[in-house]
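Below is one structure, written out as structure tokens, with a few remarks after it.
Showing just some of the chains, left in place.
A and B are the chain letters, set down in written order, and residue numbers restart from 1 in every chain.
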Amino acid sequence: MEKLSLCLLVIISLSNAFAQTDMIGKAFVFPKESENSYVSLTARLTKPLTAFTVCLRVYTDLNRDYSLFSYATKTQYNEILLFRGKTAVYSISVGGADVVFKPHQSSEPMHFCMTWESTSGITELWVDGKPMVRRSLKRGYSLGTQASIILGQEQDAFAGGFEKNQCLVGDIGDVNMWDYVLSPEEINTVYAGGTFSPNVLNWRALRYEMSGEVYVKPQLWP
Amino acid sequence: MEKLSLCLLVIISLSNAFAQTDMIGKAFVFPKESENSYVSLTARLTKPLTAFTVCLRVYTDLNRDYSLFSYATKTQYNEILLFRGKTAVYSISVGGADVVFKPHQSSEPMHFCMTWESTSGITELWVDGKPMVRRSLKRGYSLGTQASIILGQEQDAFAGGFEKNQCLVGDIGDVNMWDYVLSPEEINTVYAGGTFSPNVLNWRALRYEMSGEVYVKPQLWP
């Protein structure tokens, strides 16, 4: 009998690990500052990434640094990082190098899409459907795939090294990731609510684990 | 004959206490600063509150502190308090603890909805249909139900302790209360004029008592 329950346990935790949730209309809510509340996402990654698009929506009134999307590998903690710096400057890091953008400020929920392509190094940041001017990062680089993807905290170590004064306080949702660069039209469609079957992270079939004071609640944006 | 009139008196005052008024299109008007003008509301509360939503509309040009909604119990005067602080900062108190929000300023009548839920402590403030970023307050707390609910003054004692320089001067109306958290869609509907059958305080079947210079007049907002 013992073996059976053991198997069951394994299946449940496994299935838990592989349980997919349709998060449409929902958001992760971090209502308090903390260094141990986060959400870990499980990505479908088979081969090294030579391009990506990540889109998400964040609602916060923080006026300090915080991380929006942290993708670390064992060799590079800032393998992909979307980070809000001091004076409302947003940086994208790829392979530890970063470029900076200064979008419009907003007290509303904000939608972000970042893209990167190894062949040209061209890096794009779209904010609320508006493209920033293109930059260039790590032309020729390939991204590691054994990654720890964290929402709510910035990884200064693989799946760890969180700092309270860089955590997110507020809501984050509509997180999707593709292993190629979406076209301007596609990004505008995503901003308007379309999804384009994301093939790395899919908000409508999300595998995630929550830790600390974070809740799933109805999203505050339409 | 005396007993009869006595009974009549009791019935009238009782019926008065339980008289319900449909206040649609109306508002309470506090045209002058005072420490003894207020409206006391009678709520339908049977069991301890572990969640609530309160919505109301206020029109004032005060540039100092004032109370919008004061719900006191004998043990906690700030059991629920929606309060406008000095620099147009609004605070929500639950069980004496409070969180602060900084919405847009407006010289127009303003609509407020505040929600709180014990299980997560998540506290929301909506101003003119726009949600502020979610906060956290008194996770696990239960609210007392033998409450004194006062409009126009801030209670620093049970149904008393009013201060002239914290009173409301202006109009207040559309006051509704629920014993659960309305969804974002429901709050937007209330803001647009819907009511969702409030089950604690119902502006369309209000039991209240006025005291001092406060009048019921046509509301100034559409």
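Before moving on, here are some points about what is shown:
Quick note on the criterion: contacts are C-beta pairs under 8 Å (C-beta built on N, C-alpha and C of every residue); 3 or more make two chains touch, one makes a residue touch a chain.
As the structure is a prediction and not an experimental result, all values here were calculated from the model.
What's in place is 2 chains of the same protein, and the file's complete complex has 5 copies in all.
FYI, only the chains that are shown with their structure count from here on.
Between the two copies, chain A and chain B, the C-alpha superposition involves a rotation of 70 degrees in steps of 5. Annotation: 40 Å between the Cα-based centres of chain A and chain B. Contacts from chain A toward chain B in the complex involve residues 29, 31-32, 59-61, 107-108, 169-171, 213, 215, 217-220.
On the chain B side of its complex with chain A, the touching residues are 102, 104, 120-124, 130-136, 139, 183-185.
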